[in-house]
Structures are given as C-alpha cells and as structure tokens.
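Pasting a structure below so you can have a look.
Every protein chain except one is present and positioned as in the full complex.
Then we have chain A:
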Amino acid sequence: MYKDEQLDEEKVFKDPVHRYIHVKDRVIWDLIGTAEFQRLRRIKQLGTSFLTFHGAEHSRFNHSLGVYEIVRRILFNFDGRPHWNKDQRLLCLCAALLHDLGHGPFSHTFEKVFKLDHEAFTRQIVLGDTEINYILRRVEEDFPQKVADVINKTYEDKLVVSLISSQIDADRMDYLQRDAYFTGVSYGHFDMERILRVMRPLEDQVVIKQSGMHAVEDYIMSRYQMYWQVYFHPVSRSAEVILTKILHRAKELYETGYQFSLKPTHFISFFSEKNAVEDYLKLDESIVLYYFQMWIDETDPILSDLCVRFINRRLFKYVEFNPNAQMKEWMDLYQLFQKVGINPQYYLVDDSSSDLPYDFYRPGEEGERLPIHLLMPNQELKELSRQSDIVESISGKKRTDHKLYFPMDFIEALPDDQPEKSEIKAILGLS
C-alpha cells in the first residue's frame, strides 16, 4: 500500500542544523517534490531580518524539512511507549512537513495588510485541487482532512497536535536553532538531543521528565533571547514598517484608480479582497521584490520612495516611545509632519512588541493556554515555572516595547530656517 511504501534507499538532505534529514517514506518524498512545497524555497523564514543579519536568507523550505526531521526523531524515541499510537506516525510526519505550506511572501506583513490567514490557505492547499492533495488522498481518502486538522490544531488526538504546536514543539525547536545558525547569533542554542530524550507522550500532550528540566530552561532562555535580539531587532522592524507601508500605498493607489506603469497583476486578488488560493500560490518573494524594483519608477512619489528605501536598505530611524507619557508629543509631531509636507500616514509609524508574530514563554492562567508540564517521579504533573526559578523569573517579567519610526533624511533635508524642523528634532530628541 502507498502509505506503507518505503524508498529502496534512504534519501538524505544535508542540513546545517540537524546534520542530515532522513527520508524513507515514499509519501514524504513525493510531498517534497510537489510544486506547492517547492514554492517554500522562495519564501524566507525570517522575512525582513536579512536586512539586519545578512546570513538570514534561509527559507521556509529548510525549516519545514527541519520540523519534519525533529518529529521523525521524537517518534523514534516514542516507539513502544505507553500512550503512543504508532498508527499516527505518517500523519505526524506529513503535518510536520506541511505545517507552513500556507505562508506567503513576507508572511506576517502580508497577512496584516490584506487581512489574510496563512492557516486558512494551508487548509485550502491541503484540501483543494493541488499536487499535495493528490498525494495525500492516495494514502486514504480522508487523509488530507486529518492532516489539515492536525495543522489547524483541531485534530481529535491532542498528543499528535502537541508535537507540532505547543509551548515546546518541533516547530519552535527547529526555528530557534535554524534562525540562530543563519543569523550568526549565539543565543539560540540548547541541547535538543537531551530534550528529545526526556520527552514523554501522555494521553493528550507531550510532557518533559523532571530530570530534563535544565535542558528545557536552556530552551526557554534561548527563546527569550532570540525574541529580543533577533525577532524584535529594531532594524528588521524598520524594514517591516516600510514593507507594510508599501503594500498599503499600492492598495490605496489601486483603489483610487491610479494607473500603474506596471500593472500589479499578482496583487489584484488581494487588493480586491478576492484572496483566491490559486493567486496566492503564484506569489512568492521573488515576485514581490520584482514589483518593488519596478515600482521605484512609478510616478507616485510615496510608492517610489518607499520602494527605494526597501530595495536599497535606506531604512527609517527610530526612537524609543512611551505612548502614555508622550501622547501629546505624538499628536504634535503628526501635525508638524503634515505642515512640512511629509505624509505622517506613511512616514510616522509606531511599532509595538505585540505587532510581532513571536512570543516568549508565559505559563498563563489556569485553562488559558496549555503550559509546559514536567513529569515528576511520582507521576504528578507540575507547570515548569513552578519548579524552575530561572523560568519563573523570565516568564514573570512583563517586558514590552514601543518605538516610533520616521525618515531622518527627510527631516534633515528641511531648510534650517524652517521652524518646524527644529521642533520636530526637539520632540524626537535629535537636537
């Protein structure tokens, strides 16, 4: 049967994070070869971070293979343990491999601007008329639905879901290490082999043997450091602010009947809120960057300027900003920008930690969100931060951040005798 078919020889992908990614199942090999999965090569895992960390050019293709490999190793360790049903193996591997299938170019920004949901696209790709769906249906008629349910976290077996999506899952364990490797930072490392050895399957979740607590502490610390040092890096955020504004501007121009020199064919589905999956699959970052390059020559000065900034890395500067203490200053700045002809809607932008699609570990309130549980020697479960002082100290701290982004070059270019120039600089703390 197709679902049990093994390759004559194991295939391996050389991988800088896990050394090798091993594939023996015919189904997995065939899924990797589909057009929809290959598309992930053209979508960067870290969006705009390559403009800060030049090595961060790795793709969602690399990451998806990595998540698959971690799940494969977890399941090898689970074999024969109570609560683990080995009939779920292929489902887990497929869901791990395909979990990011619905991500688009510069995924988070694209979703926010066009109000899209990558999980809905994943579901449509898995269940729709696609090469992926054809392969999954060869396993079993209802197999695509099962894979979609696992990725959507609504599958009946919660243990299966928790391997792919929980506070210590294969997804996070791969991206933390992979993002650390490709950005070149030294924060993201932790002893994953140890964590995999102390993971235990229970009826509806994966837990960690208490003796492995220190390895998990290291993972939590790495998640915290990566959050502040990489994911929330202010320069990457500046690029993301500009990216957001380009997409908003292009949409606004389309809605007001502006005649683009290059018709934005690939975006029209999203400008007009049709959001068709077949249009989504035609988009990747190479297409988006092509448009940005071409839009530099558009006659609309705002779209052109923002594209120059993104393509040539002429990013906005930023200052720390406290919306409570500085609300009046912000309103003054808004008016001053208008007075000097800098459109504040596009050139005065606040950015908060909640605008980021990452977070760090928070145990939460009872029944709010499933925390990381330690399995004690007496078989009791204890929430991690109740046992670890290090985790309690990190997760108890409410650290958040707000910044204000603006084009310093525009402000500097204002005539020195223009009174608004010194007022703007004074408010921004630049004088």
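By definition in this document, a contact is a pair of C-beta atoms (placed from the backbone, for glycine too) under 8 Å apart; a residue touches a chain by one contact, two chains touch by 3 or more; residues count from 1.
Following the convention adopted for this analysis, contacts and distances are computed from a predicted model.
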Omitted chain, identified by the protein name its UniProt record gives, among "Sugar ABC transporter permease", "TonB-dependent receptor plug domain-containing protein", "YwgA family protein" or "histidine kinase": "YwgA family protein"
Given A:Val12, A:Ala35, A:Ala276 or A:Met331, the one touching the chain that is not displayed: A:Met331
Listed residues A:Lys3, A:Lys24, A:Arg138 or A:Lys158, member touching the removed chain: A:Lys158
Selected residue (touches chain absent from view) among A:Lys11, A:His214, A:Lys282 or A:Arg369: A:Arg369
Hidden partner interface residues of chain A, rising order: 111-112, 115, 117, 119, 152-154, 156, 158, 204-205, 322-324, 327, 330-331, 350, 352-354, 356-357, 359, 362, 364-370, 398-400, 402
